[in-house]
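Missing here: one protein chain of the complex. Every other protein chain is in place.
Every chain is named by a letter (A, B and C) in the order it is written, and numbering of its residues begins at 1.
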């Protein structure tokens, strides 16, 4: 493949057994805006090479470490070297490569949570703010068309003044100590050395937090949090709850749990205002339920002509042809590509390093609130 | 009508414009176990008489006050006087008639919340415990067959050890200051002199609280609550949130709101354990969703032969013939009738005065916690 | 409404083991417009007497046969004798009592299908047309508020010119030869001597047929039908399908089956026109889905202020308090009562003897079409 318009991208992480690496690769292929040409797929040089072979990469560009990749790619001729890097490693290996690649002039798209501490996150914020590179954070759920529709409706005042926000993200896959079996996904996510201080908080709570701020346009200013590990041997939380106050006067709850046996990937957002409300459930992502104070409920569906422009722009198929998680993920990648190519005309088209910082602060705030048994002012 | 087996019942409240009085009357007629023969339907003698006439009562038994009714009925011959009384007044007129009728030897069925203070509630508890009369509290949602099925499943250990409880009751009808228009339902519910200290807390929060203890068989032992009035001129809360700890180790949230514009009567309960979970929504009451850790979800539906005996006993029609709110309400009345007649073989067939006390304590605890900004141990 | 205003009613059928008799009794009690004072509940005098006792009737008015009841009640003083009769027997005992009671001057409410032949049905039509009595047929599904809303919307041109109609009624309870076990409901419904020529066709097909004409206001003018007995020993159809042409130019299908294992009571109607469409499912009867050509779907819910008057008048509780099958049934009884008392101001408030004739013609037409393998013009 040699589409001169394609952006040459490298990947950090995503080796054998990784779930999210494969997702990122499908997402970047979806709209044909990227060409994956390099990778440091694993901390094992052999595994990185093997993944490179599987993906059909030039063997010279399947690196043994992200440090090697950063150094080597920087030396390649401009028309050959990667333009961007995708970081899909466990949380503790976000900050290092992100900072290094940014400083070397590469665009970066990075998995969430941004870093394992707000201090490290602030370093990245500074690096992005001072540089020219595009930085995107894969809070992929913002890529769903109906989230964009909800956002336009709510931010545009369509449901009146926002009063209540209920955000939840319920999963069940960690109800048992799956990490004891060595299952790769459970293993690093429950190890504070790799996941950072948050377990469910970081893995899924940050998504719910991001989504509620993304849709409402309001910022959490105060929270009371409670975290818990229902699996006694687990070193990080597998459940969290928080009461929230938003800067527009709304209040609400955020629940994140990985011990709700039988629940798959239950990210749900509900927002109610003085005129109506919205409800969205990630497992049926093409549906946006809209409540009205004195009119019938609406079901807005993706890809229809009656949607706002922003929502319409995120669909690839006609109405009734369901698009899902991978398409939502791809929408973040494509917005990233458009920003790199200077095409992006959509405000806030993808989550930024600032959203990433807030996510890390959310983790830290819930933990602190929980430990101190008190409300915390959320960092501005 | 002259079914010698029918229980002669009187009603306190339920005059012109009352919503819940009419509901109680349909509920008591549904299974033909009661005959309404007397009433003090209004604090206005004229209105009480008018309602008596509408209902075809002997004019002599449409009383000007519950005090008159209590006195006069007590004087009637045993085979003629009422055997039970149904109290459907605003909250501040629960304790008085309940105590008086109990002391005079009448069975009592009373609307919730039990009283406007836990002190008064304890008086009723003592009266019931010391007497022989049957006392039922119309936490009518316990009358739904699928709540009974959920209860049996959860209490029987079917979903394992309970870890998480999410209870919510969302309505939207008070998003505006409806009480200013004189609308009768809004008027007394937002007046602390009649509703007691809780607004949404008492009106709907107690239902959610009752349901979660009813289904799980666990008791809330600690809570952190937050109440709020989104309508600034409102003298009681129209919104509340609480974090909960249960005596079996579970934690959870309870959200009650009457400012979620467009929501009708969204009482929903979700309980998750180590093996699976349940989800029930009052607006689709014949469906019980059951989640399993490693099996497909189930949809259990009312009136099917595969249900437990208790759930089956509460259906009047074959599967697929939806029964609703009025039937659930009637199930509480019929259990009350069976208890009066000594037929009841079902343990915990209806909510009791003890449930009522807990409900009032819930209201008070959330208010206190909210005001003191701290966790409270819930009364044992 | 006053107690002295209650209509004295008798019942034919509804003895021990009957399902629909009990339903009728709850329905007539629901709104307190009737008082059941007499009955010929069974062809066994003993059983009739026993049911009378259970219901608290005067033993003298629990008759051994409907003929006895008709004769005896006619002799009672006007202020004492029944005013109306409810006929809830198997199909072959509809025509006889209906005709006799009508001729004696009693109002009649009768279960469907009207009769076991169109010839007998025409006799009833003539008797009703020539008399002054009110005759109602319990196509109870017309009593649902959202069916009334659908009817107003569709007949009022809200969805444009109707093009397509899909009516279905799927059950599974007869997938096995349940009648061989002596189960009472299956026994008579599969016996042509009692059910008439149609099995599923009469039991449920007529409901679907009635509903589609009721909602669209169009009449079926031509049909191609196919009936079948999937249980080989069964003497009547347990499954039927028909292609339909309506007088307004619409076409569609009607499917009725009692061999769809696992389906409960799946009556569903969908109608599409040039501007939009409606979808209603009896198992979720408070929801009316409305499709629009170029607007979001609507979910209209019962008891809301945005509904048409007719739909609103059929609800007893506020929005979100589900009403179901029994309430829908009661709405037919209450409309019958209002017609008897001359209060009825709602056009077509309940199904009539003419609807009954059409239902019988539907059964006969599908059978004839199926046997002759050809389209049939439907009787005008």
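Just so it is clear, a residue touches a chain if its C-beta (ideal position, glycine included) is under 8 Å from a C-beta of that chain, and two chains touch if they have at least 3 such contacts.
Worth saying up front: this structure is predicted, and the values here are computed from it rather than measured.
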Taking the full complex into account, find the residue in C:114, C:201 or C:259 that is in contact with the omitted chain. C:259
Touching the left-out chain: which of A:142, A:171, A:218 or A:331? A:171
Of B:54, B:281 or B:298, which residue touches the hidden chain? B:298
Which residue from C:172, C:285, C:328 or C:356 sits in contact with the chain not drawn here? C:172
Absent-chain interface as seen on chain B, which is shown: 290, 294-301, 304-306
Residue ranges of chain A at the interface with the undisplayed chain: 1-6, 19, 22-23, 25-26, 29-32, 53-57, 171, 173, 263-266, 282-286, 301, 304, 316-327
Which residues does chain C use to touch the chain missing from this display? 159-160, 163-164, 166, 168, 170, 172, 175-176, 224, 226, 228, 230, 239, 241, 243, 251-253, 255, 257, 259-263, 272-277, 291-293, 297, 373-375
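Here, only the chains that are shown with their structure count from here on.
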As a test of understanding: of all chains, whose mean C-alpha position lies farthest from that of chain B? A
In chain A, what residues contact two or more other chains? 297
